[in-house]
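Our next item is chain A:
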Amino acid sequence: MAAIAFRLDGRSGVPTYRQLTRQVHRALRLGVLERGDQLPTAREVVEALAINPNTVLRAYRDLEQQGLVQSRPGQGTFVVDVPPGPSLGDRQALRRGLERWVRDARRAGLDDEGIDTLVDVTLRDLASEEEIA
Partner candidate 1 sequence: MTAAIESTGLGRRYGRQWALRDCTLRIPAGRIAGLVGPNGAGKTTLLHLAIGLLEPSAGSIEVFGISPRRNSKEVLAKVGFVAQDHPLYRGFRVDETLELGRRLNTTWDDDVARSRLARLGIPMSKRCGDLSGGQRAQVALCLALAKRPQLLMLDEPVSSLDPLARREFLQELMTAVADTGCTVLLSSHVLADVERVCDHLVILSNGSVQVASGIEELVSGHRLLVGPRRTGGDAVAGAEVVQATHGERESTLIVRTSGRILDPAWEQHEIGLEDLVLAYLRNTGAGTMPEPELAGAGEPR
Partner candidate 2 sequence: MLWLTWRQHRGEALAVVAVGVGLGAVLVLTGLQMRSAFDAQGVGGCLSPVQPANCSGVVNGFEQQFQLYLSFYQWFNLIPLVLGIFVGAPLVAREVERTTHLLAWTQGVTRTRWIVTKLALLAGGAAVAGIAFTLLMTWWRQPLDLIAGSAMRPDAFDFEGLAPAGYFVAALSIGIAAGTLLRRTIPAMGVAIIAFLALRFGTIALLRPNFMSALVVSTPVDSRPAAVGNGAWVLDDRLSDGAGHAFSGRFAFDQLCAGINDSKGALTSCLQHHGVVESLTYQPADRFWAFQAIELGLFVGVSVGLMVLTVWWVRHRIS
């Protein structure tokens, strides 16, 4: 039995292969997947989700290019690395900062939806700045 089971959100509009890579990323970050664990085989994913086999292969190839997994012919695809991210301490500090910011935003009259929009726009603007630069 594979360590994780994929699921699919048909309504999200996010391409299927990216949903798969995101789930692996998340599982790695949460510690559900560890180094040495085996991902479900493409056939198992296809059978479970009724999706295109190419999509699974595409997602696994992306993960492999990111250096997170490695496919061993005849055996399967295995986790070889955990994505670099902030240390636990850093992450807690960032989260405390975000909590402070959210409280400020609420005091300034922004509801949750407003916060979402602001975050989206900021992320996008930063992304296009980086692209131009």
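Per the selection procedure, all candidates are chains of the complex that A comes from, given by their letters.
Keep this in mind: contacts are C-beta pairs under 8 Å (C-beta built on N, C-alpha and C of every residue); 3 or more make two chains touch, one makes a residue touch a chain; residues count from 1.
Predicted model only: the values in this text are computed from it and were never measured.
A.B. asks: Among 1 or 2, all from the same complex, single out the one that touches chain A.
C.D. replies: 1
A.B. asks: Which residues of chain A touch candidate 1 in the complex?
C.D. replies: Checking each residue of chain A against candidate 1 gives 8, 10, 13, 15-16, 42-43, 46-55, 57-58, 124, 131.
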